[in-house]
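Just one protein chain is left out here, and the rest sit where they should.
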């Protein structure tokens, strides 16, 4: 299995609900350094997993929606704790959408799985990984 | 699959038995920077894999048993080479025990697998990963 | 010149005032990984620059005042942009105070200078460094 | 599953063919920091996955073939884009060959899989992982 | 003294002349991860050393001139060994020029010194640091 990974980051404010979070129930924030790893079993005709430039642009576009935001006020996250692991899943979904819309180029349609890792400090990180559903065939009914 | 990982470290002395170890047969030592990665397929009601504060405390407690020790004199390791990969397994077992005793909280019972990585220098690391057996149900006979 | 450095981190929310900040004028946040480097020209009788355990505790105590806070609501920072470089200076002052109050032990009084570095992401950091004024002699008039 | 990983690096020139590569179609170069991770389900009698010294030497030998080279002039890569993911596979094959020739010692024959990761910058890396075929038994017909 | 530092990278091919370089006399290449650290004794009215966004853009522009190039064919470097330390100086000069042309904004004129560090691998780096000459006053004769 081949992998290609690109890195970027975003900076947000948020607060958590639940005793388990202790002082993190207060409004605070985080820098998340994000790794998006794309996996497929064979390279395309150019010898790549995915166009690294387009992958980096797509990741930047997904992060731009939440970058420099207070996540407590983002309607899509209403009623949810935007924990590191939750955000890893949200960014995973955003990247899968970008692949399905063809934003990473046609060969990215062969990407089988994706792992999104968010580093929240030098001592903690979280990740979500899962399969990337192939886009529907243009001939499917 | 979701992951959450916490990092800590410990510093020990030890020696190895066997020609394969060359100069490491002499009494020497190491700093091990430890990553403990917890994995489960779904988040709990709070939106987390495991309480990161309790995970860090549990890791610290497991490492405290061997931190600042000469492992050649730790009876549990008698007759064993305490290689990086061997220690990764030992710490894995310690963390599984902590999960089973409920020290990471009730939701940690849903953790399916664990990966423990020990970085011994900037050019070498070792790891052990495996499933975490679910604790016996209080209603099982 | 000898140096000893300890690392910790804190996580805050804040916003900036001024066109130069672009989208960072919105309420957002950051993780700051903090390095505090203590310098002195000679070691003490124990062979150290400063007690590393007490240095780490003092840094943790200084960071605790602002950790998990919205800095826009911290009265000490009223009317100031809490940029990374500004915060580096604020933490520098906090550490100098800890040294002067003897919280790092008597030998820390020989620390001549201090450098505080805040890493805000994998691609940006800021620092403040300066001399540490010696505490007044108990015999000075 | 146990893992042991060793790190080294190499520095090469190359160019790519294909519009997708943009300015990287020009002759340029890269430093690749290489991680080779060996995996097996049980430790050998010495308590190791593989002799870390021999693993490091074998990796160095594999990299020496291409280190300080213009890959456009390496005949084995003729007509191929020597992308990071392509090179990860090439180094994987080189390491499997070294295992099969016994260069990592007899116990390395129990290594089940291998992951080779090439870091090309602080924001991008690629990897190839796969099973390591066991060497044919000397008694097989 | 305050510092702000931004990071970027570039990828080039080159060769060296001189027996001291051994195999690096052959055409090879490198990824250089570049840190540009700006220093000044006081913050400007916005509370910053330099506009971090403009600093990152200026660094990118300086690196773009040599990125994805064979430095053996860059006329400005004719007859010179483009070693890591030499390139650190060249990028230093490029950044000083950008400051003097006002590309980092008016407040960057107060930057007193600059340090440019190039990481060529996980085990080697080089740097150049020096004063930044203030731009001539518009009223000087």
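Should a chain be cited, it is by its letter among A, B, C, D and E, assigned in written order, with residues numbered from 1 in that chain.
By definition in this document, contacts are C-beta pairs under 8 Å (C-beta built on N, C-alpha and C of every residue); 3 or more make two chains touch, one makes a residue touch a chain.
Just so we're clear, the structure is a prediction, and the values are computed from it rather than from any experiment.
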| query | Which residues does chain C use to touch the chain missing from this display? | reply | 1-8, 43, 46-49, 51-53, 56, 105
| request: Kindly note down the residues of chain B that lie in touch with the hidden chain. | output: 7, 9, 11-14, 23-24, 26-33, 67-70, 120-123
| request: Pick out the residues on chain E that sit against the missing chain. | output: 16, 18, 20-22, 80-86, 88-89, 117, 122-130
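Rule of thumb we're sticking to: only the chains that are shown with their structure count from here on.
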| message | What's the rotation angle, in degrees and to the nearest 5, for a C-alpha fit of chain A onto chain E? | response | 180
| message | Taking the mean of the C-alpha atoms as each chain's centre, how many Å separate chain D from chain E? | response | 33
| note | Residue ranges of chain E touching at least 2 other chains are 7, 122-123
